[in-house]
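The complex is shown incomplete by one protein chain, all other protein chains being positioned as in the whole.
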Amino acid sequence: MTMFDASPRVRDLQQRLTAFMQEHIYPNEAEFQAQVNAGNRWEHVELIEQLKPLAQQQGLWNLFLPPRTDTEGQFGAGLTNLEYATLCEIMGRVWWAPEVFNCNAPDTGNMEVLARYGTKEQQEQWLKPLLAGEIRSSFTMTEPEVASSDATNIQAQIVRDGNEYVVNGHKWWTSGAGDPRCKVTVFMGKNDPSAPKHLQQSMILIPMDAPGVKIERMLTVFGYDDAPHGHAEVTFRDVRVPLSAMLLGEGRGFEIAQGRLGPGRIHHCMRLIGQAERALELMIERSESRVAFGKKLSEQGTVREMIAKSRIEIDQARLLTLHAAHMMDTVGNKAARGQIAAIKVVAPNVALAVIDRAIQVFGGAGVSQDTPLANMYAQARTLRLADGPDAVHLETVAKEEYRSHAPKQAKETVHV
Amino acid sequence: MTMFDASPRVRDLQQRLTAFMQEHIYPNEAEFQAQVNAGNRWEHVELIEQLKPLAQQQGLWNLFLPPRTDTEGQFGAGLTNLEYATLCEIMGRVWWAPEVFNCNAPDTGNMEVLARYGTKEQQEQWLKPLLAGEIRSSFTMTEPEVASSDATNIQAQIVRDGNEYVVNGHKWWTSGAGDPRCKVTVFMGKNDPSAPKHLQQSMILIPMDAPGVKIERMLTVFGYDDAPHGHAEVTFRDVRVPLSAMLLGEGRGFEIAQGRLGPGRIHHCMRLIGQAERALELMIERSESRVAFGKKLSEQGTVREMIAKSRIEIDQARLLTLHAAHMMDTVGNKAARGQIAAIKVVAPNVALAVIDRAIQVFGGAGVSQDTPLANMYAQARTLRLADGPDAVHLETVAKEEYRSHAPKQAKETVHV
Amino acid sequence: MTMFDASPRVRDLQQRLTAFMQEHIYPNEAEFQAQVNAGNRWEHVELIEQLKPLAQQQGLWNLFLPPRTDTEGQFGAGLTNLEYATLCEIMGRVWWAPEVFNCNAPDTGNMEVLARYGTKEQQEQWLKPLLAGEIRSSFTMTEPEVASSDATNIQAQIVRDGNEYVVNGHKWWTSGAGDPRCKVTVFMGKNDPSAPKHLQQSMILIPMDAPGVKIERMLTVFGYDDAPHGHAEVTFRDVRVPLSAMLLGEGRGFEIAQGRLGPGRIHHCMRLIGQAERALELMIERSESRVAFGKKLSEQGTVREMIAKSRIEIDQARLLTLHAAHMMDTVGNKAARGQIAAIKVVAPNVALAVIDRAIQVFGGAGVSQDTPLANMYAQARTLRLADGPDAVHLETVAKEEYRSHAPKQAKETVHV
Partner (left out) sequence: MTMFDASPRVRDLQQRLTAFMQEHIYPNEAEFQAQVNAGNRWEHVELIEQLKPLAQQQGLWNLFLPPRTDTEGQFGAGLTNLEYATLCEIMGRVWWAPEVFNCNAPDTGNMEVLARYGTKEQQEQWLKPLLAGEIRSSFTMTEPEVASSDATNIQAQIVRDGNEYVVNGHKWWTSGAGDPRCKVTVFMGKNDPSAPKHLQQSMILIPMDAPGVKIERMLTVFGYDDAPHGHAEVTFRDVRVPLSAMLLGEGRGFEIAQGRLGPGRIHHCMRLIGQAERALELMIERSESRVAFGKKLSEQGTVREMIAKSRIEIDQARLLTLHAAHMMDTVGNKAARGQIAAIKVVAPNVALAVIDRAIQVFGGAGVSQDTPLANMYAQARTLRLADGPDAVHLETVAKEEYRSHAPKQAKETVHV
């Protein structure tokens, strides 16, 4: 009976990734922000472009594609979800680092969709440049007018007209659309309102420069614009795309969403754990360097309790996430949906709790631009909403739990 | 035995203030932000200046000064802390509204200091224009290099040199210093490092345009700059002020801080309760207008539980704050220090909990610029740090509790 | 504007009650338990009978009946709910103390029902001996077969047969039925299943020695039997009572329950606050007397935080309860239903939190018979269920909140 025995290859990747972070990422955090602030905010950051070739040379590139996504073994690194999860955490410690390794959201999810469900032609046009890091992509699903947590509410229309689809819709929280290199979006909309509820929606590929696509404005998250990545409100008015832009087939949007969101959620969770781990480190350092009421903060019982609780919560969140990844690898994304839902609740909430404690230990510096904490908090907070709010995932967990107790004989088994 | 029987005068003020908010403030929330964004951010907002005379005409001006602060009865409205608290909550529902009534922090605290401890000359020079709303002020205490939660750590120096004091220090979180009308700061620093710990610090009045005063930069709070008010990092290099700028006397800084912070904290807490009440209202409205999984959000048990908990927490926080105000009115700020510390912990945490639930009900809109919620959250979060972090106030409550149990005979009394 | 100004009469009662507790109750806690354990458990405790005349002589008797319950001013002390609440807390500090003052549940609730809704004859037969402390009573509503939190589920039958009602039912959690002096029960059951839902139930008076009434067994609460008071499972088989035993009229059970439960809940809550206050005191004492890892517990930051949080939570719970009492006094039990529901959630949960912390500070002694803490915990825990579980009260609060926001003009008012 074993647990977490990383293979030599994975251990090696962990070590080299950690070294890369120490050498190229942490020392450049201020520089990244300076470059963003210096430009017009909505253009690519030179620093990232300089680091990408380094990561590529070191084989720290496109590590995310799991083996079975990639039937021909040609695209990704061939790591399991469990293996990649431990690497994703390391990259996630700095919010802009994953892009350096071509492993950032929403591109990874989009690449996974294209690798898994794309036609040769779609892969040629969009997957190849994405894998090469030459372009970026976005995902357009959420709509301002409806509670998008219930995806059946999505109102955008994809109507066939001869050899084309005509797309109309009002979307927002299109993350990544602020970057001028964002060339394509995976768009979800209804193509058949008369079909059964879960067969009404399709996903389709739309070039961001297609006529009728308009970025209305950039949204802020708390006070951050997250430039140059950004979160856009986008309108689609009579946008025309060829029939070949359809993914998998009409009415199969939910099927793709199901396949796409599992890994995407795991990745988000592992990055959040990386963020929490980082916040804990910062809190520890700060507590060693400040004195109040005659004692270092690190000698005060309540601070030590905050440290201990953070360590425990992070370890539990990580184990739950790795276990979910393992379930995806062994029983499949669908059978693991309860586990995926569970970590999607746990990881952001743990990250928020730990970051919040770190802010408290830092005092005013914690909410300011002088530490990454407030920005980390804002980003983690959105992940209690993005890809489904807590309430929706808790309902999934409850549903699975009732289901697992329905047959009497299943009752006394151990859960892992 | 009675409880909360507002006098006719206070009831009238409550009603008129509520009407003013409905007529002039809520409808102008977008306009306020538009004016800030349109300008260079760091200049006064025309809207505020237009509304101030209206508030003055209606007698909704300078309501904050409690009777005994104001020995000659000439400055304020003569309301007790308990009376003013209910009004402060109403103004606090929109973060920029208190300035319209000349009741915003840190000006109220500074005016209270000047009214209570200022010389005739100091009152003439600074209090009068502040009461008239012609200038603004700031408070410079927190320092980046030390844990300022322990105020004995403050390192800034106030050294007498002939007929002048020479001031040197590095301060930050100087709120309000972004506004060009901010003309004076109440500065805390050490004038005698050899004195007993609580007699080392003094407070002194420094014109913001004095040579040697330099605003180094504006700080952000979760990405917000809170323009035009703002939070500055300020350096003071060999700043010279006349001896008459000293408040109350050398070494009496803690004494003033004690007197200043009590009312200031009550005001912050009541504004936070106003914010929480507002967030609850917004959450209720939203929950009535959105449908997910076949039911309005307002019909879903978990949302209703969030509403109920918010109502209960807000009511408890308000009662605790009003009770603290009542204690200040009846036994004095010093004897009420346990109660003041208690609400300083409760109010921000309750506001954060309620706002956080509201954000969750709003989804993406909740973290964006389309609702006031994210900004409210950011501001409330700073109040778990500003004027003392939670941990410091909890320690005060613990100390008072142990003290109250020390004499055996006090043991069985009812606490209120 | 005033808050909590106890009248001289109430202050006097507070002081004399506190003195009585110190002289006669606290020193006898061990003796009480010894007398229970020495006998057959289910007989009256001599100590209580000895103290009752003392309480009567000192005018500390039947303090609970509010003025308007008692139309002729002949039964109770004429105190308002707000006035009595502060006294109820003092008595509640020891769980068996209220009976000494004839102020214990469920007798107070039953006496209130009889005083308010009873006929002269019913008052003569049952209210008089209850007020004299000569007999005890019980309340039979909850049923094991249905979710009694929804009182419309109650299945017991009250069927008219000529000049009598025939009663059949299976009840449990009939508190107080263990005491041999328990002579009468207020019984709730359906007399008209065809009536509208809230008019099906009636309340009727049944002598505990009527043929067909059978105590099946005594229930335990955690491991306690709460002798000699106790909680019984009782069956009623073809029990016959005269028509004159009906309270108020057929189908008016809910109306009575509404009137009965408000004050009963306030009393429970105040006793719980007394319990919490007691637990806090014990925790403080213990923390001063124990040393671990080189420091007194009272010098350890985490213990001090527990003390501070307990103080804050208790004060908030007390204020909320007093406010609810004040609402009952001024706007009536029905209009105050949201406030009553709120404290019914808050008070037990706060008591449990404080007692739990005290147990933790006491270590093993805390869960054993050597402190009252474990018993206090068990009793407080039942009050998250008895008189309605938390969920039902939270729903009431939510309903009131949505109602209060329904008319637009009510929106901006301050809540207290």
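Note that the chains take the letters A, B and C in the order they are written out, and that residue 1 is the start of every chain.
Note that a contact is a pair of C-beta atoms (placed from the backbone, for glycine too) under 8 Å apart; a residue touches a chain by one contact, two chains touch by 3 or more.
Since this is a predicted model, take the numbers as computed values, not measurements.
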Out of B:E255, B:E305 or B:D370, point to the residue that touches the absent chain in the complete complex. B:E305
Which one, C:S7, C:Q50 or C:N153, makes contact with the chain that was left out? C:N153
Note that chain C touches the chain not displayed via residues 142, 144, 146-150, 153, 172-173, 219-225, 290-293, 297, 300, 302, 359-360, 363-370, 374-375, 377-378, 381-382, 384-386, 389-391
In the full complex, chain B touches the hidden chain through residues 300-303, 305
Chain A, residues in touch with the chain not shown (by the definition above): 1-7, 10, 14, 18, 21-22, 80, 82-83, 86, 89-90, 93, 277, 280-281, 284-285, 298, 301, 304-305, 307-309, 311-312, 314-320, 322-323, 326, 338-339, 342, 345-346, 391, 394-395, 397-398, 400-402, 405, 411-416
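FYI, only the chains that are shown with their structure count from here on.
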Counting C-beta pairs in contact, which chain pair ranks first? B-C
Chain A to chain B: how many Å between their CA centres? 38
Each of the following residues of chain A touches two or more other chains, namely 300, 302
